[in-house]
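Every protein chain of the complex appears in place save one, which is left out.
The chains carry the letters A, B and C, assigned in the order they are written, with residues numbered from 1 in each.
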Amino acid sequence: MQDSIETSQAVLRPPDQAGVAEPPGESPGSQTPMIVFDDVTKVYEPSVVALEGASFTIETGEFAFLVGASGSGKSTLLRLILKELEPTSGRVIVGGRELGRLKKKLIPKLRRNVGCVFQDYKLLPRHTAYENVAYALKVQGIPRREIRQRVPEVLSMVGLAKKMSSFPTELSGGEQQRVSVARAVVNGPPLLICDEPTGNLDPDTSVGIMQLLYRINMLGTTVLMATHDREMVDKMRRRVIALERGQVVRDERRGGYRAIEE
Amino acid sequence: MQDSIETSQAVLRPPDQAGVAEPPGESPGSQTPMIVFDDVTKVYEPSVVALEGASFTIETGEFAFLVGASGSGKSTLLRLILKELEPTSGRVIVGGRELGRLKKKLIPKLRRNVGCVFQDYKLLPRHTAYENVAYALKVQGIPRREIRQRVPEVLSMVGLAKKMSSFPTELSGGEQQRVSVARAVVNGPPLLICDEPTGNLDPDTSVGIMQLLYRINMLGTTVLMATHDREMVDKMRRRVIALERGQVVRDERRGGYRAIEE
Amino acid sequence: MRTKLFFSEAFRSLSGNISTTVAATLTVLIGMFLLGMFIALGSWVLSWSDQVEGQLEVRVFFEQDATPNQINRVGDQLVALPQAESIAFVSSADALDRMEQEFPELVANLSSNPLPDAFEIKPGSASDVEVIAAALEPVPPGVESVTFPREVTERVREVASVIEFVFLAAAVILLIASTILIANTIRLSIFARRREIEVMKLVGASNWFVRGPFMLEGLICGLLGSISAIVLLFLGREFALPKLIPPAIGGDSGVSAWSFELVALIILGVGLLLGAAGAGITLRRFLRV
Partner (left out) sequence: MRTKLFFSEAFRSLSGNISTTVAATLTVLIGMFLLGMFIALGSWVLSWSDQVEGQLEVRVFFEQDATPNQINRVGDQLVALPQAESIAFVSSADALDRMEQEFPELVANLSSNPLPDAFEIKPGSASDVEVIAAALEPVPPGVESVTFPREVTERVREVASVIEFVFLAAAVILLIASTILIANTIRLSIFARRREIEVMKLVGASNWFVRGPFMLEGLICGLLGSISAIVLLFLGREFALPKLIPPAIGGDSGVSAWSFELVALIILGVGLLLGAAGAGITLRRFLRV
């Protein structure tokens, strides 16, 4: 019933370096940071302070975890990167472009260059697993032939080769989550943001997904991942940004889920 | 921003023993099992075998974990208990009543006696957190005065005292999940089924929720919980039913997340 | 208690749901407005065609030597006919006066009055014409001939029946159309909330507990829509019509639409019924969880 997660590396593509990753008018040698948060505050009307003065920089090619208690502002931070929300104050810069100044017309282009695994999956209910993943390619005008090849590859990678023609309502929670992962990575975006991509997965499947993200990162994609999986964070020893009540309280190069003083 | 999880035991109520827990015409002394699965098979049209010959019995007052890989049939099993689905073959008996023979009219009564935390929360989008929890009491005709007292208590217990008047779209993923937990436990049902109630919660909040479920179990409520939280299962050492491709492959009185031979 | 709950749920739902509420109300409004307009118009046209029919005449001409006695007997006979709405006696002298006005040259040359005495009978409706004529068959003594505009009568009767038919058919079609449209809108608005209904059922709500607020909501939409339609019709009647229709026709005595109150009542009833029943029936499909 469940496919094993394939590990063929062939289908993973290096990110499209002509995308937002490349700021205009700068030499390819000196990489601009992928994400810059500059004193960003987000207040939901009327008075919920979800983020408060968050400042950090994520370099191109980094792999960073975002941790914090439930309600600490992780999803809010990620949604700012997609320009799904506007910050109340401060600047968000993605791939060298300040999002506050990004023209409305260019928002779709930004989003095509930022793969996103949503906490609530956000699958299209009237599209099958295959079509959901294909949609992310169709919006870019990728030729049909290429879509027909890439989508099954990616779905096999997340262990859903046999569920391609199932609709979201016919998939288990974890299967839906994996479709969301597949959709985020299918077009090899330079930046990948994942909001708890393993929350509904058993430990084994989680490890498979993490390996996939790891490999994608190795090929040059910047990955920012919000998670509650303590074990995973502790094992990976990557950069950890910790939020507490909307404030960045810890930012370590090779951190664990908890601060060391604990 | 986040409330600490209260531990006041006063608000927890022992389950209503006059509910489905009590089979008609049997002496109160000899407890009937709470849940009996008798060779249950569930095939989704046209040919997805989600459960295959599952048989087990859960006694009244037990605390049992349901584990298994993503797509192994956990949610399907739990949905059968709520009579949200009908088994393709086999019998499901809850509180002594065979669900296949339950009259349509009595389904609401069954569901009022089975608290359920849904994997996808299933909150009413046009109702606030408070109203979502209150709805589970209103359907029972509980007086308004009592609702006004109980709902805030339960929401405090899950750490959402300050989010009572927020709508689901204004809550973080973990907060929505906790509202779902609060709704499931608010009327002290004799049976509580939880489908990954901590999937979107950080470890600390998860522990708080687990403690809550544990206390509720201590007061006599039967709890059946599907989960991927290996640590939790290993620490609790309670009954573990493991599913694999729809089949019960392990059923241990004091098990861990993995089988011992592994 | 329960009722209070229903109301509070229905109002929450209405306000949380402005978009669908407005849509449903608007649909009721339009359906009921068209229906009301049609009923008013139709009843006016019917009354007008009635009046036109009433202007047809049956004439009874007497022989030159008919006795007053004979004339009176025919007169009594006519008065006894319920179909005869008005009866006028036109003496031969009156007839000559009329002719003199029309053709002065003609009358100037006459040596004697060639015109007979006559009765002119106006029937209640076109179909009464022949009944009256038949009542004078065989012609009573002293009567020379009974004439009536056979062709015109036929014609008026046909036109009237066509008009009646067209308006009846149109009203029925409009009623059916309104019903479908309103049920349709309610169905869509409930369809948009089927997940919500599913959740309600899963946490133990009985069918009636789910249905109550939805039906109340339908009732409220029906009420709002109907009342708006009535207000619109009223405004149209009071302000738009008088300016647009020449008073000569608008003020025609004898021609009148059904009373506005009656039309309003019909609209209100239909609107409420469609709103509530529409919601109740549509829900059935979604309650099977």
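Just so we're on the same page, a residue touches a chain if its C-beta (ideal position, glycine included) is under 8 Å from a C-beta of that chain, and two chains touch if they have at least 3 such contacts.
Values in this document were obtained by computation on a predicted structure and should not be read as measured data.
Asker: According to the contact rule at the top, which chains on display are touched by the left-out chain?
Answerer: Checking the complete complex, the chain left out touches A, C.
Asker: From the list C:L41, C:L81 or C:I281, which touches the chain that is not on show?
Answerer: Of the candidates C:L41, C:L81 or C:I281, C:L41 is in touch with the missing chain.
Asker: Touching the absent chain in the whole complex: find that residue among C:I173, C:V231 or C:L262.
Answerer: Once the missing chain is taken into account, the touching residue is C:I173.
Asker: Which chain A residues would touch the chain omitted from the figure, given the whole complex?
Answerer: 82, 84, 108-112, 116, 118, 122-127, 131, 135-136, 138-141, 143-144, 183
Asker: By the contact definition given up top, give the residues of chain C that touch the hidden chain.
Answerer: So the residues of chain C touching the unseen chain are 19-20, 23, 26-27, 30, 33-34, 37, 41, 103, 105-106, 109-111, 114, 154-155, 158-159, 161-162, 165-166, 169-170, 173-174, 177, 180-181, 184-185, 187-189, 191-192, 244-246, 248-249.
FYI, only the chains that are shown with their structure count from here on.
Asker: I need the chain pair with the most C-beta contacts, please.
Answerer: Pair with the most C-beta pairs in contact: A-B.
Asker: Among all chains, whose Cα centre is located farthest from the one for chain C?
Answerer: Farthest chain from chain C, going by C-alpha centroids: A.
Asker: Whole-Å distance, chain A centre to chain B centre, using C-alpha means?
Answerer: The answer is 31 Å.
Asker: Averaged over CA atoms, how far is the centre of chain B from the centre of chain C? Could you give it in whole Å?
Answerer: The answer is 62 Å.
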